[in-house]
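Of the protein chains in this complex, one is absent; all others appear in place.
Here is chain A:
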Amino acid sequence: MRKTVLSSITALAVSFALPAFAQEKTLTVYTYESFVSDWGPGPKVKEEFEKTCGCKVEWVGVADGVELLTRLKLEGEGTKADIVLGLDTNLITEAKATGLFEAHGLSPEGLTVPGGFSDDTFLPYDYGHFAVVYDTETVKTPPTSLKELVEGDPAQKIVIEDPRTSTPGLGLLLWVKSVYGDKAGEAWGKLKNRVLTVTPGWSEAYGLFTKGEAPMVLSYTTSPAYHVIAEKTERYKAAAFSEGHYVQIEVAGLTRTSDDKDLARQFLTFMTGPDFQSIIPETNWMMPAAKTKDPLPAAFDTLVKPEKTFLVPSDEVAANRKAWIDEWLAVMSAK
């Protein structure tokens, strides 16, 4: 008895100590959970890339983009990641400040990201415009501009996310800042009356919205595509705002500590290619950043296509985030 216990402990210890006796090369990709979930792009991306790379893709999925950066900061030089996929443009400056990333040195053709985003360290793989998504059964005349949203009927409510804890929340904050500038505080003062509640993350807000608690929610222009394709309903639509929409661009980069940078670069090239890009729309419910093999599904044609795109440069976000959140807090917390 004791012997079996001992040997199994030894076996366990060995399996802890020697995790990497695999013959194949391994590419470790850090990303957010919904990317690797069975509904997300992860499984298909892994399958496609492994066909050509002669390697094994290993995912590490943390809660979301912000958590991704936190995880990297915690791990520092010791990180196992070859690729970090799933940061958004707002986090780029802070991500670079960790000193853990290396310039990609690639110049992929045919990137179609709005706002002409380009960066020497991070490559985009998809994007989505923030939008107010509304329930057509209760909202007959949706707002056509941010101004109308701000000044509209306070009885018609919207659920938004908290900029202190979520990226969509920060997105709305930057959107209002982009449109209103110094007057952002006043705008929030008016919008506040329409805000039913401020949730910690997107899931909570969207849950309240689909339960019918509020007829509007801050989400993405692509959200209605999910309902059309997966649920066959056109009940939920995104409102097009005349001022333009704030964009969230999701990016990936390779780490300085990666032990197979060629493989990592190969992945980044694959990422901006049609095989990867074709997977994105119907699994990540975002717009592809480059050409797909086939035209997008019909449901994507009916989506709001913003004519103007807002994107506050990452440096500016990093420098002002705290001040802008404080401004938001002061207005939203006032009685």
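By definition in this document, a contact is a pair of C-beta atoms (placed from the backbone, for glycine too) under 8 Å apart; a residue touches a chain by one contact, two chains touch by 3 or more; residues count from 1.
To be clear about the criterion, contacts and distances are computed from a predicted model.
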Worksheet item: When you check the chain that is not on display against UniProt, which of "ATP synthase subunit a", "Aspartyl/glutamyl-tRNA(Asn/Gln) amidotransferase subunit C", "Circadian clock protein KaiB" or "Thiamine transport system permease protein ThiP" does it turn out to be?
Response: "Thiamine transport system permease protein ThiP"
Worksheet item: So which of A:Glu102, A:Glu151 or A:Glu204 would be touching the chain we can't see?
Response: A:Glu204
Response to the item:
Sole touch to the unshown chain from A:Ala63, A:Leu106, A:Ala298 or A:Ala319: residue A:Ala63
Worksheet, complete the sentence: It is residues of chain A that touch the chain not shown, namely 16-17, 19, 33-34, 36-40, 58-64, 66-67, 69-71, 73-75, 78, 80, 94, 155, 157, 162, 164-165, 170, 192, 195-200, 202-204, 206-208, 210-214, 223, 226-227, 230, 285, 321-322, 326, 328-329, 332-335
